[in-house]
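Of the protein chains in this complex, one is absent; all others appear in place.
Our next item is chain A:
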């Protein structure tokens, strides 16, 4: 079935994406998604792919359209245009979601049920057989083992989000979509989620993670997709996006010659006695020592040299500011 849809000859929908033809089909493939709410365009031509076993971060400012994209992928919102393949099946077909787990941004579960009953319900709806023991383990993994018999209605917000994580993970998914999974969690809960994500990676479960906690994304994601104003502003692996390393130097008595030497090593920015050189993606091991020796040779007083990596946060802000500049 998967192969049928993926290899349909001459289907224009699939020609664009070679990965879709490779087996197995990616966890999700979407192309040209567009959604308008009344006069406001929420999503405007979004395309991306999440490969099997890959963890992809979905980033962007408030109102960028992240949640809307996620809801389109899961068939919760009807797109005005665009195609979605979930685990190789068109998203119109409910069966495409058999192996998909989802934690919504707005997480609420039947308040009249207990967590154990909520999990039992979702397993039944998914049409998957999951023994009681495994469901209990799932609750334990999110720290709700001792509350399994209480009504969800009496849960705190963070406990409901933990339950939501258990719901997303209980039916043995191959693809998990998490929309701000740590928005209500305490620091320990956040660390737990990070461990859960790493465990999912071990099991080769694909994850689409939308989060405003960039550190979290940077630590676990293989790739990121950055949305802004409903469009993909940038996407790629962390190495691609953060490619440049930088070198921060605090120098005294810098003359024109020394400045030229610095600029030769890479693009240079200066503020007072602090110089920042952006080094190429893969500098060889002699670049920094040579530079320092050269500077000393030119009579520069070297007070400090510290390597720095451009953080995803800085990169994100750069991209979003550049986007804002383009539009204005």
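The rule we apply is simple: a residue touches a chain if its C-beta (ideal position, glycine included) is under 8 Å from a C-beta of that chain, and two chains touch if they have at least 3 such contacts; residues count from 1.
Simple rule for what comes next: contacts and distances are computed from a predicted model.
Missing chain, UniProt name from the options "Cytochrome ubiquinol oxidase subunit I", "Carbon-monoxide dehydrogenase medium subunit", "ABC transporter permease" or "2-oxoglutarate ferredoxin oxidoreductase subunit beta": "ABC transporter permease".
For the chain left out of this panel, the touching residue among A:107, A:155 or A:275 is A:107.
One of A:55, A:69, A:85 or A:126 touches the chain omitted from the figure, and that residue is A:126.
What chain A contributes to its contact with the hidden chain is residues 71, 74-78, 94-98, 100, 102-104, 106-110, 112-113, 121-122, 124-127, 164, 167.
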